[in-house]
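Removed from the display is one protein chain of the complex; every other protein chain stays in position.
Chain lettering (A, B and C) follows the sequence in which the chains are written, and residue indices restart at 1 in each chain.
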Amino acid sequence: MVALWLIGASGSVATTVAVGLAALRRRLSEPIGLVTELPVLAGAGLAALEDIQLGGCDLRPPDVVARARRMAEVDRVLPERLIDAVTDDLEVYAAAIQPGAAAATCARDPAAALAAIQAELRRFAARCGVDRAVAINLASTEPPWDGEVPADADGLLRHVAAGGALPASALYALACLDLGWGYVNFTPSVGASLPALDQLAGRRGAVHAGRDGKTGQTLIKTALAPLFASRNLRVLSWFGQNLLGNDDGRTLSDPDARRSKQRSKGETLPALLGYRPAAPVEIEYLPPLGDWKVAWDHILFEGFLGTRMTMMTTWQGADSALAAPLVIDLARLCDRALRRGERGLLSYLAMFFKEPMGATEQAHERQVALLLRHLAAAEETP
Amino acid sequence: MVALWLIGASGSVATTVAVGLAALRRRLSEPIGLVTELPVLAGAGLAALEDIQLGGCDLRPPDVVARARRMAEVDRVLPERLIDAVTDDLEVYAAAIQPGAAAATCARDPAAALAAIQAELRRFAARCGVDRAVAINLASTEPPWDGEVPADADGLLRHVAAGGALPASALYALACLDLGWGYVNFTPSVGASLPALDQLAGRRGAVHAGRDGKTGQTLIKTALAPLFASRNLRVLSWFGQNLLGNDDGRTLSDPDARRSKQRSKGETLPALLGYRPAAPVEIEYLPPLGDWKVAWDHILFEGFLGTRMTMMTTWQGADSALAAPLVIDLARLCDRALRRGERGLLSYLAMFFKEPMGATEQAHERQVALLLRHLAAAEETP
Amino acid sequence: MVALWLIGASGSVATTVAVGLAALRRRLSEPIGLVTELPVLAGAGLAALEDIQLGGCDLRPPDVVARARRMAEVDRVLPERLIDAVTDDLEVYAAAIQPGAAAATCARDPAAALAAIQAELRRFAARCGVDRAVAINLASTEPPWDGEVPADADGLLRHVAAGGALPASALYALACLDLGWGYVNFTPSVGASLPALDQLAGRRGAVHAGRDGKTGQTLIKTALAPLFASRNLRVLSWFGQNLLGNDDGRTLSDPDARRSKQRSKGETLPALLGYRPAAPVEIEYLPPLGDWKVAWDHILFEGFLGTRMTMMTTWQGADSALAAPLVIDLARLCDRALRRGERGLLSYLAMFFKEPMGATEQAHERQVALLLRHLAAAEETP
Partner (left out) sequence: MVALWLIGASGSVATTVAVGLAALRRRLSEPIGLVTELPVLAGAGLAALEDIQLGGCDLRPPDVVARARRMAEVDRVLPERLIDAVTDDLEVYAAAIQPGAAAATCARDPAAALAAIQAELRRFAARCGVDRAVAINLASTEPPWDGEVPADADGLLRHVAAGGALPASALYALACLDLGWGYVNFTPSVGASLPALDQLAGRRGAVHAGRDGKTGQTLIKTALAPLFASRNLRVLSWFGQNLLGNDDGRTLSDPDARRSKQRSKGETLPALLGYRPAAPVEIEYLPPLGDWKVAWDHILFEGFLGTRMTMMTTWQGADSALAAPLVIDLARLCDRALRRGERGLLSYLAMFFKEPMGATEQAHERQVALLLRHLAAAEETP
């Protein structure tokens, strides 16, 4: 049994996770898009898809069924027939979504908020009949945060107890890690990226990973930039445009939130190329796109004898359909890590993130090798 | 001293190699696009760029200077000023190009042709003051060949001595390998791909590699297809269109020659994906493009819950500027292999080819790792 | 009352026409994509959408409901909910589709086939309670035809009576025009393009138009090529690639049928530019695309001082959703023409066709002006 707690449980990604788990359980769909269903991972000791139990919290109303219908009828991302077939499951899921009222008190009284969150988490674990669960942050991106907090676990706990400020995402990460859970930050928010939280995770036997799910443009960058590097072609500029129509797009139309996202996207190329070409990343909110996302990249590069050439890529994907299977993958991989007694940062999960923590490796193919090596090694030493 | 013999010495790629070596020697250009100039290969024991001496043969008139001017003024691939600066070197190079008259007799009298080719090769080696040289096949693509020849070296030598047929590219490969040279097949023609030639190379201490230089569309495929595979996204169709305006394009407008190229491009995806999506590759000859090449790919794939998404890529490159540095790379790497006593097929050169021989690895990033590992290992055991 | 007879009544376009008329009648959809619903045509005296009554014939089984479902669930062209809501109407439409058995006898006994077709057409008109109807050819593209037939109406009628050969599409056009109906050829087949048929139409008070509905790539060409012409920019090459996954695509994967289509697409540019650039048009059948169609155009042009520039366009459309409203438009416009006593070729309908008959105007904007001027002039002289 994997108990999976979704922070942002009523959003498009969470809705797609719920639809997907129900559809897979009912054998209405094939497990396409799930890394953990690759044949090569068959013996890796992952929990069965049927054994994932879902819960979560959201500040928004839990209108999961309505959202699923809209994604089917308006956005044409999900099949209408499929929504019909799993409506019962969606209603059960929606009914259990917690209002996450605690979040509102984060700023006012962090200590109380922490206690409220942990109570909520414990109730969910109890309901699922497990000791430890995995929480995945799918909430809206926060603005960049530059506050200062103690760098050690005890200091941070004292800071919060004393009413010190902490972004909601970090407070939530603290709540999870302190309970020895798995915590994954699928957004560019702070989450568990503070040193003190990593220390806490190690101490409590918790595991964590992040940051910002790699689903589109950055995914392509991490596959293509190594190509230019390996052929000694000099990238002069790499312009990336994103068109987004969903809630994520609306959040990112706020310049502050956009800066968070741009930062998490901005360090990929320098890490892959070894130098820093002109590489702006722009994000545009276009409501008519709905859940569809278009990423257009224009790459100008210099080849032999100064010849200038270009490559352009266009990626048209359904944001939630790209993200949801990764959420399921991460839940299974964290669950597996907890069961095996791993602790702290799971840096071998780098391939899932735009801004992998603890792993300097940005090239996608080498990140994949990192994951496979870890799982294979673990198999050998049961 | 690396003596480099170009088969197809008057074509665009060879012309660009000649311009490039002259420009690099005169410090008029930076070594961009050369894999062998990557910092990571600094200690690999490669010959200096200044030490490469060029020769070659071609059935066409040796109008290298005129071609270089046309590539500068009409195609705008090469800088006009640069051509001015290296015209003297180009004239020297062009003056030494052999008419390759032997080729004409290939079909009529293979044994005589073989003798004539080898005499020519020996003269070039003597002129350069070396025992062994490297030959690279840049000639026009031959139609597919399905003749039968003995699979062992002795049998093949007897076959030729007895006037048995052999494609010109294979006869040339035989000539080189029999002399203990390095031979690289940068085209989809037969070249050294016959088992008997590999055996001969092993016996004579010759080295060889091929086949068909990976410069554009296939390069991208070998970087992107592993991405889809690693995320368990199912490629439904991958359509590839090539627009070409140079001699290569004209050759490929012949359906027979095109079949050779399509074959060398066709096996990439199944090898990378593990299944065989609809993946036609089309080639169109558009003379106004000159040396520029446009590759457009349309990839339809299925993600989570059957959602269909697409990726499109457009690659606009100068064919010769992409190919020429690889030719130089391959010359240096073969020369290094000969000096170290390697023999036979250099399968670690897979990253340079559309249809790598002896290496089942098609994913570009893993091909790069293969090369780096080989060179690093060699360093350790001098 | 407009009685509309669809030749190819079970195909995707016809199915979409049937779904659309039902949806519009039930106010479930807005009349988007219909030229005849433009506000500027409000006073043009067109029949109401509710007054169109549908019938037709097809050699294929009349599985219209199944096809509509597939277009909704697999192709995601039509909304599933909408199909549910109009299933009854579709069943009624499907039940009345005639097997078009006559077509089979075309080749064997043209005179008998003609009689059978006309009997069928008369039954449909009687059923609708009208004297004259409009027939629109949506059947699969025929291979090019280069037979010779008399150029005058009487000669052609004698030719057929004597068992002379005629392509099925032309025989059908003959059947319609001889009855004084409207006939529209929405395909590149011969249809009513024979001079004798035009003469017959004039004599019988019939009207006709064609040929080959302009729904995608050619539509764009007729908007963009005038741009290059008006700015005196010289188009060097214009390459057009079409990816198609539906029945139309399968038919066109046959080289003969493809030649018909390429011909109807090939004359557009020379007419618009005044010269003949390299302008190949390719068609590729990619079944996974279903009813979706991708057209990619690459335009290389020369500007001031020989500077070479490019434009590329990508068009991703649902073939049937683009064609169906034009079919309805053409039915209404032909019906109006019949009611007003127009006769013969309706050359003012040029904007609907890839290969407009009787109109040398290929520029889309000027074709639109042609239509508007005709309708406005007619308004003034009631």
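Annotations for the structure displayed:
In this text, a residue touches a chain if its C-beta (ideal position, glycine included) is under 8 Å from a C-beta of that chain, and two chains touch if they have at least 3 such contacts.
Only a predicted model underlies this, so the values are computations on that prediction, with no experimental measurement involved.
Per the touch definition above, the residue from C:87, C:118, C:253 or C:316 contacting the chain not shown is C:316.
Within the whole complex, the absent chain has one touching residue among C:8, C:79, C:180 or C:245, and that is C:79. Across A:46, A:160, A:190 or A:243, the residue that sits in touch with the chain not pictured is A:243. Residue positions on chain A in contact with the hidden chain: 76, 236-237, 239, 241, 243, 277-278, 280, 282, 284, 286-289, 294, 296, 298, 300, 308, 310, 312, 314, 316, in rising order. Contact residues of chain B toward the unshown chain are 72-73, 76, 79-81, 314. The chain not shown here touches chain C at positions 16, 19-20, 23, 29-35, 37-38, 77-79, 82, 219-220, 223-224, 226-227, 230-234, 302-307, 309-318, 321-322, 324-325, 351, 363-366, 368.
One rule holds for everything that comes next: only the chains that are shown with their structure count from here on.
Note: centroid distance chain A to chain C, computed from Cα atoms, is 49 Å. Contact with two or more other chains is made by residues 310, 312, 314, 316 of chain B.
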